[in-house]
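Note that this complex is displayed minus one protein chain, with the remaining chains in position.
Right after this comes subunit A.
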C-alpha cells in the first residue's frame, strides 16, 4: 500500500516499533516524507500517531526499526541534534517559554535550531512572526497569550528553526473553522517553500485541504496511505473510525 519513495532528501522510518511495558503502541511501521510533500495523519485516539511523531523527532527511542534523514541514520540522535539537522516540531499542547517574550521564544529556535546570529536571526524572526500573524504581539510575554496565539507561537518557534521537515501535532485543535482555514493557508505556503510537512489532525475536512497524501493509523499500524479522498473512502478506514458495518 505504501508508495515507493526515494530515500534521499527524505525523513524515513523503517520497521518502527514502540512498546510501553506490555502495551504495543507502534507495530512495525514504515513511514516516509520528502521535502515539499504534505502528509496528513489521521486515526482514532490511541492509534500511535503522536508516538510516531515522537520517534521521528527524537523525544522517544524506538524498540525496533531505524530512522534516516537523507540516508543518514539518526535513530539514536537527540532531539536537539535532529532539530539542527532540519526536523522541526510543533507540539499538541503548546509549551511556550512563559517568562520570555514572543520574540525571544522564536529567537531560541532561530539562534539554536537554525544557527543564525545577530541581524540574520532578527530578520528571520520578523519573517516567521509575520507569517504566523504574531508580529504585533512580538514584545508581549508568552504567558499573556490566549490559546489561538499560543498555538501560533508553537508553530512559529518550530518554523524559526529553519526546518526542511516540519512535524505538526494537532495544531488546529480547539480553533474555530475560520482560524483553522488560516492554518491551511499557512501550511500550503510552507509546502511551496519546499518544506516537507507531516500533520496530525482530527479535523479531517480541514486537513484534506492542506495535504496531498493521507495516512490512516489504527492500533499501532498504518492501515491506509495514499490520495486523501481514496483513503477516506477506504472501507478499512471507515471501519476503524465508525466500527464495522452490519
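The definition used in the following text is that a residue touches a chain if its C-beta (ideal position, glycine included) is under 8 Å from a C-beta of that chain, and two chains touch if they have at least 3 such contacts; residues count from 1.
As a convention for this text, contacts and distances are computed from a predicted model.
Per its UniProt entry, the chain excluded from the display bears the name "Amino acid/amide ABC transporter membrane protein 2, HAAT family", taken from "Hydantoinase/oxoprolinase family protein", "Amino acid/amide ABC transporter membrane protein 2, HAAT family", "MmoB/DmpM family protein" or "2-oxoisovalerate dehydrogenase subunit beta". The residue touching the chain not shown here, chosen from A:24, A:108, A:203 or A:238, is A:108. Only one of A:138, A:219 or A:238 touches the absent chain when the whole complex is considered: A:138. Among the residues A:152, A:191 or A:213, only A:152 touches the chain that is left out of the figure. Those residues of subunit A that touch the chain absent from the view are 57, 59, 78-80, 83-84, 89, 91, 95-101, 103-105, 107-109, 111-115, 117, 121-127, 129-133, 135, 138-139, 152, 157-158, 160-161, 179, 182-183, 185-186, 189.
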